[in-house]
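Just one protein chain is left out here, and the rest sit where they should.
Up next, chain A:
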């Protein structure tokens, strides 16, 4: 110990040694491509001919002339607001429910958690089948109780709601996080509140809520960042529901039906890898990056525990 302290250079070298794999990874797989994305956003490049500088033309194209940018941004923001809000509300409710269960907690917890583990593609394929108008079990059951089910993934006004339904099915991660937070609330505070004659709602409002707000904040911010990246489920649901009988890699109109499930990440993919408009794809990437970064800053500013326990 004394030896190392007297040699700060050796300590620095040691730190560097331990961090070097990550430092290399960070520079090569994060810093470099990020700078390159900025570079390509000012270039006309079709991945064959040499890139040519075009100034702000890609930026103008995306914000002024790209017909799908508006719908994609709107869908992404819609999903961010609705999906995150509902996920937090239902996650918290489920967390509360699980902490109240007295018998068979393990069984219930597994039932609530398992869908979260289902691979997104598999879960989406399953939901497209379940919600299939005409042959899917869900509308079959609804019709038995006299309800005329919607067309779900095949109806532009219901497609996003169907995606929300799918994401609520996989809410197990939030349930576990909220459950742990709820069990951490000091019992004495409930006792004190009870002595003061607080009812169930007052106990939640004045004891539970203040102590879990950091976790709620964490769930909201990470939820926003995750939903900004929303890709696989929307893409697979749109492709399958459209009934196009072609495999992956096929060029189909994205966001079936009527662009209602088109998200910004999907637009990045179709611009970059189907239209080979590298410049526009990079502009779209940077829009995503700006929003995700802003949210991340918020996360680190707020006391949400991410950078806590520094010492």
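Methods note: contacts are C-beta pairs under 8 Å (C-beta built on N, C-alpha and C of every residue); 3 or more make two chains touch, one makes a residue touch a chain; residues count from 1.
Operating definition for what follows: contacts and distances are computed from a predicted model.
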One chain of this complex is not shown here; going by its UniProt record, which of these names is it: "Hydrogenase formation protein HypD", "Phosphoribosylformylglycinamidine synthase", "Carbohydrate ABC transporter permease" or "Cobalamin-dependent protein"? "Carbohydrate ABC transporter permease"
Which of these touches the unseen chain: A:54, A:86 or A:126? A:126
Check each of A:42, A:69 or A:218 against the chain that is not shown and name the one that touches it. A:218
Name, in rising order, the residues on chain A that touch the hidden chain in the full complex. 1, 11-12, 14-15, 17-19, 21-22, 24-26, 28-30, 32-34, 36-37, 40, 47, 94, 97-103, 105-115, 117-122, 125-127, 129-130, 132, 134-137, 139-141, 169, 173, 176-177, 179-185, 187, 190-191, 194, 215, 218-219, 222, 225, 228-229, 231-232, 235-236, 239-240, 243-249, 264-265, 268-269, 272-273, 278, 281-282, 284-286, 288-289, 292-293, 295-296, 299-300, 305-310
